[in-house]
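For this view, one protein chain was removed and the others were kept in their places.
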Amino acid sequence: MRPSGRTPEQPRDVRITRNYTRHAEGSVLVEFGDTKVICTASVENKVPPFLRGEGKGWITAEYGMLPRSTGSRMGREAARGKQGGRTVEIQRLIGRSLRAAVDLEALGEHTITIDCDVIQADGGTRTAAITGGCVALVDALNHLVAAKRLKKSPLKQMIAAISVGVYKGTPVADLDYPEDSEAETDMNVIMTDQGGFIEIQGTAEGAPFEQTELDSMLVLARKAINELFEIQKEALGAEA
Amino acid sequence: MRPSGRTPEQPRDVRITRNYTRHAEGSVLVEFGDTKVICTASVENKVPPFLRGEGKGWITAEYGMLPRSTGSRMGREAARGKQGGRTVEIQRLIGRSLRAAVDLEALGEHTITIDCDVIQADGGTRTAAITGGCVALVDALNHLVAAKRLKKSPLKQMIAAISVGVYKGTPVADLDYPEDSEAETDMNVIMTDQGGFIEIQGTAEGAPFEQTELDSMLVLARKAINELFEIQKEALGAEA
Amino acid sequence: MRPSGRTPEQPRDVRITRNYTRHAEGSVLVEFGDTKVICTASVENKVPPFLRGEGKGWITAEYGMLPRSTGSRMGREAARGKQGGRTVEIQRLIGRSLRAAVDLEALGEHTITIDCDVIQADGGTRTAAITGGCVALVDALNHLVAAKRLKKSPLKQMIAAISVGVYKGTPVADLDYPEDSEAETDMNVIMTDQGGFIEIQGTAEGAPFEQTELDSMLVLARKAINELFEIQKEALGAEA
Amino acid sequence: MRPSGRTPEQPRDVRITRNYTRHAEGSVLVEFGDTKVICTASVENKVPPFLRGEGKGWITAEYGMLPRSTGSRMGREAARGKQGGRTVEIQRLIGRSLRAAVDLEALGEHTITIDCDVIQADGGTRTAAITGGCVALVDALNHLVAAKRLKKSPLKQMIAAISVGVYKGTPVADLDYPEDSEAETDMNVIMTDQGGFIEIQGTAEGAPFEQTELDSMLVLARKAINELFEIQKEALGAEA
Amino acid sequence: MRPSGRTPEQPRDVRITRNYTRHAEGSVLVEFGDTKVICTASVENKVPPFLRGEGKGWITAEYGMLPRSTGSRMGREAARGKQGGRTVEIQRLIGRSLRAAVDLEALGEHTITIDCDVIQADGGTRTAAITGGCVALVDALNHLVAAKRLKKSPLKQMIAAISVGVYKGTPVADLDYPEDSEAETDMNVIMTDQGGFIEIQGTAEGAPFEQTELDSMLVLARKAINELFEIQKEALGAEA
Partner (left out) sequence: MRPSGRTPEQPRDVRITRNYTRHAEGSVLVEFGDTKVICTASVENKVPPFLRGEGKGWITAEYGMLPRSTGSRMGREAARGKQGGRTVEIQRLIGRSLRAAVDLEALGEHTITIDCDVIQADGGTRTAAITGGCVALVDALNHLVAAKRLKKSPLKQMIAAISVGVYKGTPVADLDYPEDSEAETDMNVIMTDQGGFIEIQGTAEGAPFEQTELDSMLVLARKAINELFEIQKEALGAEA
């Protein structure tokens, strides 16, 4: 019944490729089916003005889509001279979510920027970015330890994200683009590997959604996210 | 235990003043305690390019804060030459939420812009904006009927919004600024007067939140929003 | 003969409400008839780069109109990404005028920003902004004294402003929007409470104006501004 | 007593060179002493959106300074990405003033843009721009007649401008930069060749100015502007 | 003697992967050693304003670098709100070069945009972009034929590009980043597969270069570019 033939609770194949490019302290290609996002983590020895002198670090994120990552070409944001509202909203969500992974006091005066660039889009780019970005972040934290700039990694917990929704009346996990553009409700769920919620953003695209649908979606989300934690763990191997 | 002395489930005094300024088709001053937002609804006889020729209407929103609506002066966005990420995120939320109130087909080729300008901020500006903006929107729809540009109002349902959160371990409704800046979790809930959810945005500011906390917050939200619907109804009187 | 039924020399009812919002060091709602402007004065302990190290202070102003303060909705300047020419011109005028009220040496290294936001426009917004802004400025200066950051207020003189013009051949004071849009000549006059001119800006909208008309307009302006000084004094009470 | 040795009522040498560059329909180099401004008038067969279909024309102006027209280099506005407040204020003044020269109905659906670019600044650039720009405008209007796009020139009257001020207590005409930066009062006066005022902008830079000073300045302005009309006439020769 | 151990005339391994992403009409990953660029070609059924109604098509290009494609993170151009000078210069070069590949009359009223996004940089990104972009362009032209929007491909000739330079006194081909940052002279050569030059851009970074060095560099360039045409042909197989 789903266009992809998946069962309602079945996420797409998820692949995480570490060290995808060579310059960044963390560099990951994350694929949720046909959605492909390059996530790099870059370390700088400084913090934004509002944190100066506080001895704490910062995690932030930026998001972009290649102009032809989508079915029809989108104007390049650099050429138009500003980031669109959707971009801003997504990169703020990624940044907030990944800050929850790290003890910012223990990070010290470093900023880690997670750049998430979508090279092919098929729905769920923000949840892929958070899930892959967390792995790039772990690599960058381990880099700081290896470079003796930190004694131990300030990682507190892993973070992963999945979209869930109500598609033709049925709650489903990990919507692809054909589902996403038809879904009545679309919800992004971000959780920790200890089972807590970091962020929930549910939107009724058509009819309002009811408490029972919300509950069903959250059950699907929790199950799918647990699978993502396994995939992250496998990708990181001994380094997690 | 709350700084304001309110009980956990007690929202602030909410006041809705219609016809607050004289030019707009709908003009409301909404106050959630010390949070004060001017919401105007402006009707135009045209639609954005992506809707042209489809015979449908559109509802959109813009949000701003006066520079000194806050404790320390914020730079004016018009002078800095761009709207900040928080502004963009909030105005997109308001627009999405209020579109759910209206049958866009029945609205015909009109655009209604809801401008929400915060003149004094004390937490909860976006939920106040949605709640007051919905009343301004109803007035603008009725204006179209009175002006014989529509046969009947295309209003489908009323929309209202409240923030809930976990403050010092206790779920509370309608956070003011002192609570908001300390809360572990902050969630904005937007509902219809028929009991469905339009949007849920919950964010763990510190520790992750658990399913039980989520459930408690949603109970508080539903109760408070029902009070808001009463206040909207009273403000609108016979015109609702 | 004036659309409002006023006599040529009669300004509109002017009301000045102090402490209109609660965060700013000075906060005034000024009303010239249906023109309503919120003027706040914000104090910062720093000066612009060109004054650093000179021991002097600075007064500056910013001006904005809510999008629907006017008969048809104006695009929001923050969304368009720049302030229009009219806005820039007006805020520079307000800033210049109010700097004349204060002994900048005695102000020390503080900047006071006067934000003037029009919530309802019916002509004369810039003169209302100057007249109300001066009261907000006085409150901010007194705040610096009360906070023991200055020994005494560096106020030199009060400043007020009125528009005058030639409407259907007759010089009139305090033009409202219906007059303003029809007037042959429009002049803004800014004066001190000691009778000197701070700024005169007269523009022929249609036919040029003659010396005798200029003289008549200045007589009307002086008379109306003297009434404004009384209203400012009454608003300030013992604090002036 | 004036740094230049001029008498109080003596303007600088004024030179107007027509056909200064070859592409524009009107092209003038205007010099007020060491102040040198290139004024071009460009004709387009269209009008701004707000005038479409009304059968009227439009006159507008743009102003710029070469980065090193001044004593120390100013940042290039094109590189900074926006025109400063002073630029905007000046070009609006030039546009308003020169619109008064022309019967816009008789101009028909043409826009004439007056570009005023300062190549060397020594005070009074805006008054030089208006005075020289009017000559470029006349040439452009005559070009429309010569090209048979208009039957007769829609010129109504000539416009010229001068600055006057109070320098060390004495009213003086046509301030140069050393005077301008020290003057207590600075006033720009724009008049028609029939003796009416188009615009008066007087600003107290230090102490307020009194009615008697205003009157003296206006006498000086009228006298100097009459000389400017002679110089314009001579430059235009038989074509005026 | 070259850091990579290559001989002076030896370019890096070049790989061209077609159909790299799935949405674009042409999509290529081009690798010149460690330099990796995604080139997509997007077809639109319209032309820029300056070509409307002329029956001709247009080829244009945009260029970007992922923020961490380089050794230290570069600010994202979309976030800074403008494309830097180097970006503008490169994308104009790519566009000019690839327009030479196509008979624009025969293309008809279509625009093809070549987006070149660098995911990993090691010198020579613009020459890689042109070489890979030409293959993406061929695919897009063939797509137009397959979709029956053109009778036959308007391809006139293949285009490829290589950098040559003088490194430690010796002319070398295809500089990588360690060479590029040390080279005395850097020249980009763009040619057709019929042996003509499309563009030559040679810059002395340190000492000026002499005619003999220019001649040697051009010999190296011609030889390397001929190898690139072989690699393009092999990638395209029967479709060239």
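Note that the chains are named A, B, C, D and E in the order they appear, and that numbering of residues resets to 1 at the start of each chain.
Everything below uses one rule, namely that a residue touches a chain if its C-beta (ideal position, glycine included) is under 8 Å from a C-beta of that chain, and two chains touch if they have at least 3 such contacts.
Keep in mind the model is a prediction, meaning the values are calculated, not measured.
Within the full complex, the chain left out of the display contacts the shown chains D, E. Between the chain not shown and the residues E:Arg92, E:Lys152, E:Lys168 or E:Lys233, the one that touches is E:Arg92. When you scan D:Leu51, D:Ala106, D:Ile119 or D:Leu236 for touch with the missing chain, the hit is D:Ile119. Annotation: of D:Ser4, D:Thr17 or D:Thr70, D:Thr70 touches the absent chain (contact as defined above). The residue from E:Cys134, E:Val164, E:Leu218 or E:Ala235 that touches the chain not shown here is E:Leu218.
Interface note: of E:Thr131, E:Thr192, E:Ser216 or E:Gln232, the residue touching the hidden chain in the full complex is E:Thr192.
Interface residues of chain D with the unshown chain, by the touch rule above, are 21-24, 27, 34, 36, 38, 40, 42, 44, 62, 64, 66-73, 76-79, 81-83, 87, 113, 115, 117, 119-121.
Remark: the residues of chain E touching the chain excluded from display are 82, 85-86, 88-89, 91-92, 96, 100, 187, 191-192, 194-204, 207-211, 214, 218.
Here is the rule we use: only the chains that are shown with their structure count from here on.
Note on connectivity: the fewest chain-to-chain touch steps from chain C to chain E number 3.
Same-residue interface: chain B and chain C share over half of the residue numbers found at their contact. A straight line joining the Cα centres of chain A and chain C is 50 Å long. Shared interface positions of chain E, i.e. residues touching 2 or more other chains, are given as 81-82. Arrangement of the chains shown, judged by which pairs touch: a linear chain-to-chain path with two open ends.
The list of touching chain pairs reads A-B, A-E, B-C, C-D.
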